[in-house]
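Only a single protein chain was left out; the remaining protein chains are all shown in position.
Residue numbering begins at 1 within each chain, and the chains themselves are lettered A, B and C in the order written.
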Amino acid sequence: MKKEKLFSLFYILPIVIMILFLFVFPLLYSVYISFTNLSLLHFLTYSYVGLRNYLIIFQYGYFLELLKNTLIWTIGSLLTMMTLGFVLALILNQTDLKGRSIFYAILILPWAFPGFISILIWQGLWVDPYGMMNRLVLPLLHLPRVNSLTSTTDAWIELIATNDWLSFPYFMTVFYSALQSIPRELYDIADLDGANAFTKFFTITLPSLKRTIAFVFITSFVFTWNNFYPIYVLTGGGPGISTETFIVYAYQEAFSYNNFALAAAWSIISTIFVIVLGIIVIKYTRILDSFT
Amino acid sequence: MGSKVKKIDYKAISKTLVAVIIVVVIVIAIGGIYAYLSSQHSSTPMPTTSSTSTSVTSTTTTSSVLNTSNPQALMQLVGLSTAPSTPVTITVWNSYSTSENQAFNETLAQFEQAFPWIHVQVTYGVGVGTSQFETAAKAGQAPIVYRDTSDSGGALFAAGLVLNLSQYLPQSVTSLYVPTAIKDWELNSSLYGLPDNVNYIVMFYNKKFVPYPPNTTEQLVQIAESVNKTYHVWGIAYGAGDEYGYRFAAWFAGFEGQIFATNNGKVVPSLNSTAMVNALNFWYNLTYNLKVNYLAPSTGAGGAEGQLFVANQTAIIFDGPWDLNAYLQALGPNLGAAPLPLVSQTGLRAAPFIGSTGFLIASPQASGATQLQIKAALIFVLYFTNYQADLRLWEVAHDIPANLQAYNEALSQLKEGMLKPTYLNQIMEGILEQAQYGQQFPNIPQMAYYWNSFHQYASEFFANKINSTQAVQGMEQAFIQALVQNGLMSALIPLPILPPFQYVLALISVILTPMVVVISPKKRW
Amino acid sequence: MMDYVKLEDIWKEYEEKKRKVQVLRGLNLEIEKGEFVVILGPTGEGKTTILKIIAGLLRQDKGHVYLRGELVDDLPPKDRRVAMVPQNYAIYPFMSVYDNIAFPLRVMHSSKEEIRKRVLEVAKMLRIDNLLERKPSQLSGGQMQRVAIARALVKEADIILMDEPLSNLDAQVRVVAREELKQLQRDLNPTIIYVTHDQVEALSLATKVAILHNGVVQAYGDPMEIYKRPNSAWVGSFLGNPPMNIIRGEIEGDSIIIDNYRVALPEEYKNLVKSGQKVLVGVRPEDIEIRDDGEIEGMVEMVEDLGPYSIIHLKINEETTIRVIEKSLSRRERGEKVRISIDTSKVVLFDASSERNLLEQYEKVKKK
Partner (left out) sequence: MMQIKKYRLFKILRLVISYAVLIIMAAFSIFPLYYVFVTSFSNAPNLISLAVSDLLPKHIYFTAYEYLFTTNLYGGSFPLWIRNSLILAGSTAIISVLLALITGYALSRLNVPAKKILATFIYIVTFFPYTASAVPLYLLFAKFHLLNYIGLILAYTPGTSIFAAFIAKLSIDSIPASYEEIAMIDGLSRFGAFLRIVMRLALPVVALTALLGFSGTYLDFALAYSFLLPNVKEWTATIGLYYMAGLLNQASAPAYNIFAAGAVIMGIPLMALFIVSQRMMTRAYSNLAGVKQ
């Protein structure tokens, strides 16, 4: 028995070691740094300052503002892209629809295209009034133009729409996969019972996808919370700090202000938030139960 | 059965939770203790290696004329009588652009011929002002030589990552460079780098739309309006909303403002002034009321400003000579360059930062360099900022020389109209003229905290979120806060190491409240 | 004669959802070479666990496994030279039939020609040589089963473990497969350890049956012998369909008193019991006849019509119901009163407390 346990540890060892080095070490290091004054003037020799950095955050920082932004960014992105992915998956899952695979192939292209390039391209597309979004697409749809420099709302629209473009194929794929694994018989029985499309959706489709939605939600929640590039490239957190999230702010704190200690403290606080929120979701969805 | 299983599951999850909480607590505790312990060690002041450098300078012959092109003279200057028997390798991070690299490579070939015992390992294409250098320095892997801008070099020097050249070179080397340029590299009367060129922004205009370069802001507005009316293109493309304050500093100065003031011998920000209000309002007016300025989302030749300028969609932009080639290619003889205009309200010139790029040498803690490597690096930086090297940069890439001799040579070339194509002479003259109306680029560490403070409130102002008074108050406050947070200004309320009781309580409750929610048994999702 | 497969005091415990389940509790089993042993037991009693322990896939917590007379506790599965046919056949879906059968040989690095020769030989024997190029998804259940057996045979291991290999087959195919399996064993004479919960399979296939219950072998021996003379009341009631009637009774002189009725005490038990002793009377439903002059009267409670015969449940008193097989097609009604007679020569008696066969107890004493 003991030998068996040791033996199975051997299998889990590689990932544990990697995680210790690649996640736990940086985490510990950041916690450590956040208690010091490592910054431009104390770069090679720094000292312990206790909770000073955390106090700065709560006393001087834009804590609530950033929290609000981070939530708008995360929830706004997630809701829209999950809905989009879900609707597309439902559409693609109709058996009497022709050309499904072609559409699917086209629709996953944004995912397959180098993201760092896409974001730059989108930056160009959103330029007001020259980018194609403002010059062609939005006027075509009779929508007002979007200028992220002059309006916070516009900045959020720009960010979330771009993020949607980048990520909806992933959600579409996951939901499409899940939909395909629902046994046809369930629908056949429902048909015999005379259920309409809505009843079928709410009694069969949605419950069958509950787990998938939960798993995808928590994974993507963390990813989006920590996602940095779209904001950094598209709006740089502006106007002002109105689209700045914890992570973007921490990054700027580290690399523009060279205040690595404060940046570490911001990162730790941000991480505590995701961990707490993550645990709540994990707890309510019991998603990790299936993985152990 | 079902309920039983549920119960077991619930228990398991909360056990996990407890484990996670314990892990988090342990992690934080270990981190804290470790930080505390190691700070006890590291807080003992380290003997700075530079002070033990056995005063190399004493052996230097303070010869009347320094000739940094002569290998022998260079070696003597750093205290070497003969070439060492074993070769020395120095690592160099090069931040030149592609065209500048042509000049660099030529100089490098000559250098390697002159100093066969120095092997130069070049990393091309490094950015300036990069955090890469800091991270590498933290790991003790910084390059021995780095080419950076004077202001971010100043920050590196303040951080102790860069060698104090004053301890290695005689004061007389400063005479080799254009005074404004070498001044950019002095902090607390220490020299921390040697400049290879001078840079600042100028006004580029398109002769197709602009009949004469505006000399005052009144003229600027006039021209912009008439261009707008006649040609239906933008008069100016200046993304004041996407500004970090590098270019805006010129207007700020023109409206009689100063970034820093001295108060009881201490440097304090002085952004909260009518000058800033006026400068902001001036550009707001051009953008929103007269609608002749395009509030571009990105700057430079690759940004929206440059692209509009290149596409004949705007008459005037403000940019530096580093983008000259792109504009020259696109506009040819239509391209004009002139100094920024006089601010009519004050009668003062809009004065851009006269910055400089140059070579600096990493401190031994940052790069792990030996004394011999440092000597080789000194030779390198002197050689690459000498007359020939700098003139080459001017000829190939039109960099404004920082080497005095090369600068004078460039001026005489312009006077004789020797540049080809001929219209380039006029452009370069315009660019060089700007140097007379510049302001010194502050390189004190405080400067590092100016950019974001300015940006945050300027962009909110141009997004119509706040008025100009709020903006200037905000940026000043943010600036002060940043300085306080980084220990560059004393705080109004001193920050204790151990937080007040209520903060600890608040922090704990912030962390624990959601956890309590988690632990409380609830219906399954 | 050396035991070819020997399990000695095997203990095994599982942990399931934080609860410890003891599956095997000191199991002993000795199997001779060339035997076809069927391990029979209810589901969830650890039959498959035994096979896995023999194969080396699981390690017993305590006890020893001997194969061919050698202790193999520390030998990994690949070195134990056994073959196995798992319940779901585990035919690799990504390989053709040929590759599936050839797999064990490939792993042993046999030569190409050797593999080809052996696979064809085995395939021909199992009449699947026409299926070799197919993919498993194109096979029927019976064909899959043959492929699985072919794969087990191909490596010429002389110990073959089978885990309910017939349970996934249709009833008709199953009968044929059973016959074929039996024939195969006779022809090639490997030692087969076969696990099932199906009594018919056990009785028809086995040269020896081991009945597993509560983590130990309850009975081990010739299947018909166990059927006729089960060594415990549990074995008696487990084996046979309908199961053996176990009725409470008391010895009184030369007869057994059941309820108010008197039944003659069988000859062989005469010296083993004394008056007043409480016993359990085991009698198979087919050994009871419905006769008007029968000793015992009961009321028909339920009739199971199975076609060739019916099972009649007779209520004797509040706590005793007796099952009787009646071959005639005559219909009985619920509530009808009938009389039955027990063939006393076939009756077995168990100790009322230990539930062991009294005969066995006596033999044990004699041995000592």
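The working rule: contacts are C-beta pairs under 8 Å (C-beta built on N, C-alpha and C of every residue); 3 or more make two chains touch, one makes a residue touch a chain.
Keep in mind that what you see is a predicted model, and the values were worked out from it rather than measured.
Listed by label, the shown chains that the missing chain touches in the whole complex are A, B, C. The omitted chain makes contact with just one of the residues A:79, A:105, A:143 or A:206: A:105. Among the residues C:71, C:108 or C:264, only C:108 touches the chain that is left out of the figure. Where subunit B meets the missing chain, the touching residues are 12, 15-16, 19-20, 23, 91, 93, 95-101, 121, 123-128, 132, 135-136, 138-141, 143, 300-302, 304, 306-308, 310-311, 313, 322-323, 325-326.
In the full complex, subunit C makes contact with the omitted chain through residues 15, 52, 55-57, 76-78, 80, 82-84, 86-88, 90, 92-94, 103-104, 107-108, 151, 155, 161, 163. Think of the hidden chain as still there; on subunit A it touches residues 4-5, 7-9, 11-12, 14-16, 18-19, 21-27, 29-30, 33, 84, 87-88, 91-92, 94, 96-97, 101, 103-118, 120-125, 127, 130-132, 135-137, 165, 169, 173-174, 176-182, 208-212, 215-216, 219, 222, 225-226, 228, 247, 250-251, 254, 260, 263-264, 267, 270-271, 274-275, 278-279, 282, 288, 290-292.
Here is the rule we use: only the chains that are shown with their structure count from here on.
Each chain gets a centre from the mean of its Cα atoms; the one farthest from the centre of subunit A is C. Mean C-alpha position of subunit A lies 32 Å from that of subunit B. With centres defined as mean CA coordinates, subunit C is found 86 Å away from subunit B. Across the interface of their complex, subunit A is touched by residues 9, 13, 16-17, 20, 24, 27-28, 30-32, 34-36, 38-40, 42-43, 45-46, 131, 134, 137-138, 155, 158-161, 239, 241-242, 295, 297-298, 304, 308, 365-366, 445, 448-449, 451-452, 455-457, 459-460, 462-465, 481-482, 484-488, 495-499, 503-504, 506-507, 511, 514-515, 517-518, 522, 524-525 of subunit B. Residue ranges on subunit A touching subunit B, taken from their complex, read 24, 27-28, 30-37, 39-52, 54-56, 58-60, 123, 126-128, 130, 148-152, 210, 214, 236, 238-242, 252, 254-259, 262, 272, 275-277, 279-280, 282-286, 288-289.
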